[in-house]
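Omission of a single protein chain aside, the complex is shown with its protein chains in their original locations.
As written, the chains take the letters A, B and C, and residue 1 is the first residue of each chain.
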Amino acid sequence: MQISQNWIDIAYLIAAVLFVLGIKGLTKPKTAVRGNMLAGAGMAVACVVTLLHRDIVSYEVIIAGILVGGIIGVLLAKKVQMTAMPQLVALLNGFGGGASFSVAAAEFFRGGHPDTVGIIATGAAVLIGAVTFTGSFVAFAKLQELIDGKPMGFPGMKAANAVLLLGSIVAIAYLVSNPGSPTVFWGLAIAAALLGILLVMPIGGADMPVVIALLNSYSGVAASAAGFVMGNSALIITGSLVGASGLILTQIMCKAMNRSLTNVLFGVMAEGGETIDQDEVYAGKIKSTSADEVAMLLETAQRVVIVPGFGLAMAQAQHAVRELADTLEANGVEVEYAIHPVAGRMPGHMNVLLAEAEVSYDKLKDMDTINPTFEQTDVAIVLGANDVTNPMAREDKGSPIYGMPILNVDKAKTVVVVKRSLSAGFAGLPNPLFAKDNTLMLFGDGKGAVVDITAALKEG
Amino acid sequence: MQISQNWIDIAYLIAAVLFVLGIKGLTKPKTAVRGNMLAGAGMAVACVVTLLHRDIVSYEVIIAGILVGGIIGVLLAKKVQMTAMPQLVALLNGFGGGASFSVAAAEFFRGGHPDTVGIIATGAAVLIGAVTFTGSFVAFAKLQELIDGKPMGFPGMKAANAVLLLGSIVAIAYLVSNPGSPTVFWGLAIAAALLGILLVMPIGGADMPVVIALLNSYSGVAASAAGFVMGNSALIITGSLVGASGLILTQIMCKAMNRSLTNVLFGVMAEGGETIDQDEVYAGKIKSTSADEVAMLLETAQRVVIVPGFGLAMAQAQHAVRELADTLEANGVEVEYAIHPVAGRMPGHMNVLLAEAEVSYDKLKDMDTINPTFEQTDVAIVLGANDVTNPMAREDKGSPIYGMPILNVDKAKTVVVVKRSLSAGFAGLPNPLFAKDNTLMLFGDGKGAVVDITAALKEG
Amino acid sequence: MDFVAELTLFVLAIFLGVELITKVPPTLHTPLMSGSNAISGITLVGALIAAGSDAGLLVKVLGFIAVVLATINVIGGFMVTNRMLAMFKRK
Partner (left out) sequence: MDFVAELTLFVLAIFLGVELITKVPPTLHTPLMSGSNAISGITLVGALIAAGSDAGLLVKVLGFIAVVLATINVIGGFMVTNRMLAMFKRK
């Protein structure tokens, strides 16, 4: 069955409206679930109506593709661990960029007689699609620790990037006058793919969520460019919608980390030179403690704040923590959780984990709310958190994390830090907090340590 | 000179972008002036490029029209008093609706062969344009007090409205099958014009700003409909932009008055029946005072709050008030102004007036900020304000203004009310505040009274 | 431009209009109203085309009226908005 382009375009308009409502919904906690559903419905409308497009003459390849892709998609979404979410988003985003690239390539090799606008759009889709594709895979590899998370580069890297970008633009310009050259096309594709790799390599692993949000914005722009290639309004509208909203989200995330986007993209390498000697910070100043001792401290406490970090996720200690909190509350202690906006490896990471353990929502306090209360806190339990408590961000202007707002745990009467060793967090920096007078280190796996404390409390 | 439609459309797109930036700018105090400029630039771009349109063959009529309209526009904008601003906006808005109506009519009588969409769009432009035109003029007449500001109506008014609306729709449907009938066209125009009058008549004068905002939204929709008639993207985009943003602004204004839009449009008549006896409220409880007595009160005061209302505007007392405040401050008294969101006759009315008298911005406190401070206030000087201080809005569920948030001046130690008589304010209600134990009435023209108090203060 | 494209513009512009206005302080209600009122005078574009076309007296007259009304709306609107906003400016 085939229907007129008019009806298809009206369906695309409906899909676009659903996407708009979906994105809007996703920005508010109350409406987020419905927003996601609406966006999904929009996608269904757009796809179903496309199947009635007059250019589609056979369905075998389509069905095969949807089956393969669908199965992989479902498996990925179901199997992924919550901790691996950033990687997964990076991966999915890369696939999106790859798809836009492939669409533009298919359109190129179909060999119609595109006008100048069509060629430029094809070039843009290829360039941005390929950058998104390879860039996202580098981000994935960094997060999955397939490659080192540290910023990587080589002398002349910026020059190399400039050459690749310029080369791509020249290739597109060449294609405008000679639309049929496969060699130039593949040359462009390879240059763009390299560019994607080189752009993401020098960015530190800790900044990957921002990079992914940015690449997400790119993949929207790539889809939009593909829309110009095919004259398809759904792709144009939706792609630019995502492109713009992704860029704004990127900026909002940067703000939450107190960084500028330029600083995220190009800044780290410049500051990477300085290394701080760990021994100098820690030597002779570390006080180790035991679960029993911590339990005794907690028995006399009136207010306890738990500061979760990435280590909580690694140790899967969320349920154990809740039990500790329950025990404390049964003893009449006031317990709250201090949630730093970038604790863990993705925004909202700690909220997801603690929600899983059914910690009540109103006990999770954000940074600005909890920071003034540390002075009235008897014990702050830092659980696998490190960078988000590092006082260097507040005090040491030379530090790479200087200016990032942190949780002022050191203001509490006593600080108990639970981690396995003195090794550094994501930013690779020593943490002077561990050497403070009021800090006690409880070395061990996060979950085990918390279970031990709870047991000691119950006995005592 | 004539240019291709493509370039015209690109210019229209640029104009639309300027309008978007303009509206966005107008929503923030810092960027409002620039926003207005940008929007004006957008209009200039759209108009200039339209003059190059291929359908335009002679310029005499255009030039004459622009000259006449331009001179009237400049005169209106320059001569109008700040207090008459709401009327002027109503008037201008009516002209906009009239223009959309005329454009649709011209297109109709040009007698092309429009398709169904074109006819429906013509009908919509005529209907909405005419409603905007006559409705705005009724609003103008009410605000200018050419006709009574009170809600007016007759039995069966709602039925009449329904008949007019239905008739209009039937006429449009008829035109779809018989596109060339001038009789039906003018019938539609007359029905719509009547509808506009009847819709605004029953709305009280105090609600006119909301009605004007709504009619403004209509005039946008009318322009958009005219755009569908002519296939003009500038009209479509810009018209719907204004239509939607006007509707949202209407809702925001309703919220500021604590009313729903339905209540504004249809609610007043229902509640109008009840009249409250003024004598019952005031008899024997009014204490009159003199400027000298007020000056004595002010000499011992530590904190004074000035509550300006429409009477301040009427008396042009803004400069006198500032001098009083200066004198008080020279004596070490803390002086602040309490600005109610609907004090005066248009939103922001008091801010405009006091800004004119160069009262410093940070002394103007909005309702939510100042209300908790009245209890620590020695003297509240109510200057030509009435409804916005009426405690019935807080206490009397039967009152037509029940639920409107008010300034709690009655919580101050002493309240001095400056007005010429005991007559009512805009809502036409007696004000129990005047009869309270801690209230003193200072009868007289606002400006004269304030000048007298200042003089007495300086002497004493 | 075909009808569906026009409809698409219409819908997108409506959404954009809704999103543009979020929180406006009461002080700016009146200028925003008069400013967007001036913008709705965009119908001037249609009026110009009607007044400049070569289609009979009635159309010319209607076009003239439309140009006059729309011009008052546009010029008056922008100027009066500007005048109002000038009052708010801090010295």
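What we mean here is this: a residue touches a chain if its C-beta (ideal position, glycine included) is under 8 Å from a C-beta of that chain, and two chains touch if they have at least 3 such contacts.
Please read all numbers here as calculations on a predicted model, not as lab measurements.
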Hidden-chain contact residue, picked from the options A:Met82, A:Met296 or A:Met314
A:Met82
Residue among A:Leu235, A:Ala295 or A:Ala456 that touches the chain left out of view:
A:Leu235
If the hidden chain were put back, which of A:Gly22, A:Gly149, A:Pro179 or A:Pro400 would touch it?
A:Gly22
In the full complex, subunit C touches the hidden chain through residues 1-2, 5, 8-9, 12-13, 15-16, 19-20, 22
Contact set of subunit A toward the excluded chain (per top definition)
9, 16, 19-20, 22-24, 26-29, 32-33, 35-37, 39-40, 42-43, 46-47, 50-51, 53, 55-59, 61-62, 64-66, 68-70, 72-74, 76-78, 80, 82, 85-86, 88-89, 92-93, 95-96, 98-100, 102-103, 105-107, 109-111, 117, 209, 212-213, 216, 219-220, 222-224, 226-249, 252-253, 256, 341-342, 346-349, 351-352, 355-356, 358, 361, 366
Positions on subunit B contacted by the hidden chain, ascending
6, 9-10, 13, 16-17, 20, 233, 237
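Basically, only the chains that are shown with their structure count from here on.
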Comparing the two chain pairs, does B-C have more C-beta contacts than A-C, or is it the other way round?
B-C
Determine the centre-to-centre distance between subunit A and subunit B, using the mean Cα coordinates as centres, and give it in whole Å.
47
Please tell me the distance, in whole Å, between the geometric centres of subunit A and subunit C computed from their C-alpha atoms.
43
Could you give the separation in Å between the centres of subunit B and subunit C, each centre being the mean of its C-alpha atoms?
17
What positions in subunit B touch 2 or more of the other chains?
none
Residues touching two or more other chains, restricted to subunit C: which are they?
3, 11, 15
